[in-house]
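Worksheet: the structure to be examined is printed underneath.
Up next, chain A:
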Amino acid sequence: MNVNDLVSNVNFLPWLIPVGPLLAFFVITLVTNRAKMVVATSSEYADHNHPGYMGLRVPVSSVSGRILSITVGLSGIIAAWLISLTVVGQALAVEHLGESEVFGSTIPWMVTGISTFNMGVLVDPLTTIMLIMVPLACTMIFIYAIGYMAADARQARFFALISLFAGAMLTLVVADNLLLLFVGWEVMGLCSYLLIGFWFEKESAYKAAIKAFTTTRVADVIMMLGIVYLYMMTGTLSFRDILHNEVMLSVLANTPAVLFGGLSAASLIGIFLIIGTIGKSAQFPLHVWLPDAMEGPTPVSAMIHAAAMVSAGVYAIIRMYPLFEAGGNPHHGLLTPPLMLMAVVGSFTALFAATIAVAQNDVKKVLAYSTISQLGFMMAALGIGAYIAAAFHLITHAFFKALLFMASGSVIHGMEHGDHHVQHAHGHGHDDAAHDAHAHDDHGHDDAHHAPHFDPQDMLNMGGLRKTMPVTFITFLIGGLSLAGFPLITAGFWSKDEILADAWKGLTEGFGPHALVFVLLAVSAFLTAFYTMRQIGLTFWGEARTEQAKHANLGQGIVSFTMTLPLVILAFFAIFAGFVGVPPTFPIFGSIFSPSENPFFEFVKNTLLSEQQPGELTFAWFPVLTSFTVALGGLGLGYLMYWRKPLQAGETDPMVKILGGLYPILKNKYYIDEVYVRVFVKPSQVFASVVVVRFMDGRIIDGILHGIARVFIWIGDFLKLLNMWLIDGVGDGIPEYVAAFGAYFRRFQTGRVQQYLLWVAIAAILIALVFAASSGWLVQASGG
Partner candidate 1 sequence: MFELNAQSIAFILFALFSLGGALGVVTTRNLIHATLYLILSLFGAAGFFVLLSAPFMAAVQVLVYIGAIAILIVFAVMLTRSMTRLSDIYNSQWLLSAIVAGLLFVLLLVGVILPVWGVNGTQAGREVSSIVTTTVDLGKALVDQNQYVLPFEVASLLLTAAMIGAIVVARDDKE
Partner candidate 2 sequence: MNDVCSINNLTQCLLDGGVSPDLANLLTILGGVVLVATVPLVTVIFLIWIERKIAARVQDRLGPNRVGPFGLLQSVADAVKMLTKEDITPMGADKFIYNLAPIIAFATVVLIWAIIPFTPLHIGADLSIGILYFVAVASIGTVKIMIAGWSSNNKYALLGAFRTIAQLLSYEVPLVLSLLIPVMIAGTLGMQDMVRAQGSMWFVFMAPVAAVMFFIANLAETGRAPFDLLEAESEIIAGYNIEYSGFKWGMFMAGEFMHAFTAALLAAVIFLGGWWGPFVEQVPALGFVYLGLKTAVVYIFGLILRSTVPRVRIDQLMALNWKWLVPISVANVLITALLLKVVDAIGLAPQSGDFFAHLPQTLVLLVGNLVLMFGVATVLRNRGRAQRLADEAAHPVEHEDAPVVVGAVGH
């Protein structure tokens, strides 16, 4: 296939989508990122709320190199965007895409003995909508990053990394098989590690990076198990071969799984994959990494939380959905174990995270927890079979959450600017370094060299920003309303409403899980609306509570422009993206936006086989009213508490009084186990599991040290998970366990390669013996 039809033929176009960013990554890394080592002064390395690293020798990319890199990165992502627009255009043109025809092409990739493994790209409705969302959001983030990172010495490097990130995400989106998806998945894991730890001079940053990496790794290993098992069962990993193949699905659904007697193979694989997702899109109990991920630069937060990473988790689930569904039928209340798992975990996480978000003061942390909670929505929706609703919410959420993150980013930026201004005005604590800092960038935010350290992310330090940062305020407001699901005019409303409607449908037919999901989601929707209002109130309303807030603004010129433009664009989508999914039976709006049918629904449902597709919902008042009530109620409550009587400087947050004893608990994210337990899990279970843990814990470490049977080791792993559960993931169970494990295996590392080799050889011989014995070669040999 020559270049020409590669470009012209839409079946080859998807290959090109990830190429742009990936290329950009290599070009920037290898060519344009020309950095010289200089002894850092605060000005070169002035950065967001972390102490500068004067005296360190640090790479500082030359201005030309920086500009070049930005250009390269930007052109890469824009290229990807344009190509995906072409693909999307062609995809939308096709009647019933996915049902009969899909775009894409495969090439034989590796020939493993008898079977050939194909690599390929696939564009079906689901991919299409992702291709609408991802490149757009990424581009916005890139543009935003130009301004946001303008003062960072390693901007070029930053662009390289997010280019790689975007490339990986796009690869994952266009992949036509689970392995390629997993590749993108892992690369993103790496990028998140690198980007969260971007300011690695900050201890908290690199710790957070490591935390994120390891946490997701735990999940990914399990996910890989699932993939391997799937490949073992089916001999292929191509989505369409597996998911559009009734026979294969039924086979998977009916064969019992290995060593998990009760489950079917499909369920086991499903659970494995879901655990992977739980790690990636930060569901309870593996959500712990996500709040810390806020250590990274804000564009990264936007990338991870909105455009790419966490969406990837949900996307993977949606992608593999028929597999989870196999053997059950959620639309008739028949939930397979994986679905059940998703429903419970999802809805629980939604509520759990929402409650935490209520008590956060860090502007980004609130958003982080809201992300977790919103992802919980999607998971729950998937759990009860609301397949399309989940996809819909994924898209809308991506838009408004990206918007919110970038807006909060510019708030922080503004605060730092104000802070710098204050320092400047008071004229203390800035030296020559500070001077040339201001010389070559109009607002070098060097919060580095003055004490006490001022936290520009603390909402209690803000207030009244609407005056100084109007654009940010408006856009943030839009995003917030969308997040809160402000009825009828925001995107968030429609997607949430659809989820609730699905749940309600199940509830009316008397399915337990649906009921649980409905109630929990409703409550968390309420909380969502509330804390959104609280956040906006604390940040923008009332009077400035600090000097910094009084002078907070984005300054002039390219920086402020690049930082506000994406906000405006995304704000547009945060409102209008919702109208593609209005159910036709919805009064008035239905007749306006989807006279005949729900376009989004009709388009996406063809991703599945016809018999798996959910039916159109009949309009019901109750869920709509519910979403009205919760949204408006939450917003109203927030209004009462934070708008009508804005918080004054020095005044404590009313939450403290209201929540009373609960407040510190929420603020500390339920760090105190008993409270955590009392609030969430039924005490009996908790009590039991505590006992079990204690008991087993001792047994495991012994068990390993004395090498007791593997079943104990398995229980041990299971209990390791339980441990993370109970002690909120960072519990001491894992460290001890790992330490003991390491201490034991350490003595195998003698540093003598020959010994390792000897082990390898022995192992090889043993394996060969087993193999030979099983395949009866020895017998033959003795015979011949």
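The set was built so that all candidates are chains of the complex that A comes from, given by their letters.
List of remarks:
Just so we're on the same page, contacts are C-beta pairs under 8 Å (C-beta built on N, C-alpha and C of every residue); 3 or more make two chains touch, one makes a residue touch a chain; residues count from 1.
Predicted model, so just to flag it, every value in this text is computed and none were measured.
Comparing candidates 1 or 2 against chain A, the one that touches it in this complex is 1. Against candidate 1, the residues of chain A that register as touching in their complex are 752, 754-755, 758, 761-762, 764-765, 768-769, 772, 777-778, 780-781, 784.
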